[in-house]
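Note that this complex is displayed minus one protein chain, with the remaining chains in position.
Let's look at chain A:
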Amino acid sequence: MSDVVEKTLTALPSLLSLDSQPGSAKLSSTSKLGNLIRGITELTSKHEEEKLIQRELTSIKDQVSSPNTSMRQMKELMVRAIYCEMLGYEASFSYIHAIKLAQQGSVLDKRVGYLAVSLFLNESHELLLLLVNTVLKDLQSTNLIEVCMALTVVSQMFPKDMIPAILPLVEDKLNHPKEIIRRKAVLALYKFYLIAPNQVQHIHNKFRKALCDKDPGVMTASLHIYLQLIKENSEGYKDLTASFVTILKQVVGGKLPMDFNYHSVPAPWLQIQLLRILSLLGKNDQSTSEIMYEVLDESLRRAEMNHNITYAILYECVKCIYTIQPKSELLEKAAKCIGNFVLSPKINLKYLGLKALTYVVQQDPKLALQHQMTIIECLDHPDLIIKRETLELLFRITNGQNVTVIVEKMLDFLRISKDDYTTIDLVGKVAELAEKYAPDNEWFIETMNTVFSLGGDMMQPDIPNSFLKLLSEGFDSDEEDRKLRLFAVDSYVSLLQSEPNKLPQRFLQVISWVLGEYSHLSAELEPATVMTLLSKLLDLKHTSSETKSWVLMAMTKLCEGGVAISVAQDIYETHSSSMDTVLRQRAQELQHLSQDSELRGRVLPRDAGLMPLEVDSSLSFLDGFVSEALAAGAAPYKPPHQRQEELAQAKALSLEPYSLSLPISMSSCSIADRQSPTLMSMSSGLSGDSTDLSHKGGSTTLKLDGVKRVWGREGYLAQREPVEETAQVEVPSPLRSPSQQAEADSTQSQTPTPTVTPELEQDKQQLASSLFVGLGSQSSVCLMGKSDPTPQRFRRKAQGRASSSGASEKTPTSLGSTPSPVDNLLCNSLLDSNLVSEPTNQTPQASQSLDTTNGNCHEELTDVKENNPSLIHNNEEPDKPKDLCLSSHLPTELSGLSHSEITPLCSNQSVNLSACHVQKEDSLQLVIFIFNSSDSALQQMQLQVDSGELKLSLITDSPVEEVRSHSVAVCHYSVTVKRPSVHVEVLGMLSYQLPGGTPQTIQFSHKLPLTTFIRPLTLSTEEYGSMWLAFSQDTKQNLTLINDDQDPLTTTLNVLKKKLQLHVVEIIGVEGIVACQLVQDQPCLMHCRVHAGTLAVWLRSPVPDLPDCLLYHCQRALQEH
């Protein structure tokens, strides 16, 4: 306790120095906070704390609103309010006073005021507007501290709409003599960039100036901006690579002042930032990567292992080396580095080492092999985080041979993990692995059983969906399917017989579906037995009503034979009066269908899972019913939006005389009826096959199209063969006799064996060989162009990445140059495979590294070389004449119109995709050319295009499915804008199949500038006026004026008119009004006024984001001029 007193005593002087006047007033005010804290610490229950704080808040409230409270007291009150807010009690009454304090107080009070504001409010809080003026004033202050405070609060939060008001002031601060101000200004601008990128569009060159600032601190701050910019668009900043490299070189070389050293490492955080930027720039870009090899080597060398922070730099270095185009020497060094991390006794480094390994292992599985013993030790590590990271690593190296061991490890972990997040994540991974690599039926079903019971109701809903889909679709062989289903049925029956009450709801739903659908496969299983088992589920207390309806559905399928019908009767009696309408309906169905077996046979045919269900979406079969109802006097159906409109009209007083009531024509109402969504869903619900419903749900969320599963219809057997082959040739299978095992170990383990007791050691060795089996064969191939052991996973991941972030990844060039996976097929079946894709630009390097690998691949290598020339030939030959002949393939209706340049989208050695667009009045016509450059026809071709911002509709009558050799297919889309954005993008995927080959897909993205969608909107000034008032979304901004001798306004507007196809409605003096529309029918109005040498623009539109986007393009157009 004396410690506490001592500490407090030493703490108090500085506390009291807040105010220098010693006196009773100040003492009492400090002790108020003291009292509060003291009070809180003495309390024992949450409830008491609540009471105390409420009392405190009331007293604060009284004092802040009293006119006699001085600024000084106010400051103290704010600190107390901050304290209460931190504990989670709302003190919203004090917000306005915090703003007042920031406005009126002296510098000190201001500081507390600003602090309180930044803690209390958020960007969208309405009170924040009151702060704008204060910030403006403080930015102009001569007091540095006030400027600093203003900049800090601005970077924490600032209302987006008010940015233009302070932007010029913040920009000015970039030239401030004090570096701290410049630095804060840069970060404030970064914040602006994040929340409103269009607003700071014009000051990008100022960012460059900040990058070249003489003060390294300012330069460091500007790197935040560049990291963000490059993340969004790495292509635009390639020219800066050399500068970044130079900076890094200087930093690493110790050219910075000593002040920047941290533990005698020069500016480590700066180095980390630079390495991240470089890795983004060098990704998929050989020439840029080459610039940075030297400095990366230098950083690796300089970063001696002596302190934590050097490890941080090393880690970034390694990641960078593995991200950019590979260079073998660097890779070697990086691999050694990773080794140091993984083997380190420091646990943080071990964690990072595992992370690095996980990152790297896709490109270089050999590395995991090197560290297998360490990885195995990490599997038993007491730290759960390390354990999980290890599992993540194992997940990446899973193949058909080690899947059982790895999945077993993951399930072990799941059993002890308590964390929801981990559970959901891991359950998904196990399900994915099981689907992809399952060695046999029993294992698959049992693993999925464990997944369902462990994952409980938290897991992603697509796991049960895809599982059921798999079961119902089956594979090539019917016999195999039958066995799988039968096994599932048997295992579920035994589960239900033991302890059904412990199973989670989702699992019960799966079980009941499978039993309903497939229990007839089992000869000795009576439907009545299953019915009884299922009916027990209905009686369980915790069964949810959703599960109950699944169970009832299953029963409906099963009720056959005397006993079953009587069970059904019982169930009906209990549930026909249920409060839940869905349950009641299901019970009714059960009752009816159990009575009428013929009807049941038609409604629920056996094995109907595979039949495509035809849905009459026009609901024409209801026409008769509808007309009858109408004839009987029912009101015609109106779609919801029409009803709303009418409702709105009904509210206003109608001044019109009553209109004539005309008899409603039959045709119009039947059309309306056909659009009825409610009828539609009802009818599909009535059809009773819940499987199809659930599958539809599953397939929309899952997007399995591009993902080839091993355990899929095509993939399962095809994939298995090569795996087995390699197993026989090179790698010991997991279950071998001990003698063979030892032999395998000697070839496989390269790390020195740690000294453990022989028995334990042997266990681990055994585990190692079973875990890392299958990697060895790939390790010899890995150097030639980043082989990817599991193509399907790679693809799935790429999709995720593409959708989530990097625009850089979507650009056609990067896709084109991505080394295509050269899998281990290369060694075995090179000659017959037209699958092996070797991009031409990779060839020299690849064959070089192949030469150096001495392995069993050597003989085939010559084949690679011999084959390559022909590949190159194939690729380049059609390139030249292509452009010419492509335009001749334009659809006839577009051939007369001028089209944009035909830009290549992506290509591999069999297909070239390119696109162009034609601007039409009401839409944009997008044409995609598919050129088949291979010698055989492409079959089963399917082109899917999608975009978040655009609406695409196919114009060509029927989708092309086949393209003959060396000919062109054309897909023609009509495009309109759904949601405006500065750049709109079309993502697409082409899947096709070469004769005798496996299905392949190729992805591309195509950027369209928004300007191609802008059309002039011709209207009169009066129309303009009325529209202006009606539109709600608006933006204001100053643009640069183009100054020539005559009328700057007219000149500027004419430039905009020419470049963006705007319609200039009228120009009166210094004001002008302009209108345009985005296809289709999304108007935007623009009001321009010349003011103080700039063009003040005010845009209005009913469409959100449109003014912002248009403004961006106006800026660009004027800049380019």
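Everything below uses one rule, namely that a contact is a pair of C-beta atoms (placed from the backbone, for glycine too) under 8 Å apart; a residue touches a chain by one contact, two chains touch by 3 or more; residues count from 1.
The rule is short, and it goes like this: contacts and distances are computed from a predicted model.
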_Can you match the unshown chain of the complex to its UniProt protein name from these: "AP complex mu/sigma subunit domain-containing protein", "Small RNA 2'-O-methyltransferase", "Prefoldin subunit 6" or "Sorting nexin 12"?_
"AP complex mu/sigma subunit domain-containing protein"
*Residue of A:104, A:143 or A:1094 in touch with the missing chain, whole complex considered*: A:143
*asked:* For the chain not shown, which residue from A:51, A:137, A:160 or A:263 touches it across the whole complex?
replied: A:263
*Of A:191, A:600, A:1100 or A:1113, which one is in contact with the hidden chain?*
A:191
*Decide which residue listed in A:65, A:348 or A:1018 touches the omitted chain of the complex.*
A:348
*Consider the whole complex, including the chain that is not shown, and state which of A:167, A:221, A:913 or A:1062 touches that chain.*
A:221
_By the contact criterion defined above, which parts of chain A meet the unshown chain? Give residue numbers in ascending order._
1, 3-5, 7-22, 27, 33-34, 37-38, 41-42, 79, 82-83, 85-88, 90, 106-108, 111-112, 115, 119, 122-124, 142-146, 148, 152, 155-157, 180, 183-184, 187-188, 190-191, 217, 221, 224, 227, 259-260, 262-263, 268-269, 272, 276, 308-309, 311-312, 315-316, 347-348, 350-352, 382-383, 385-386, 388, 419-422, 425
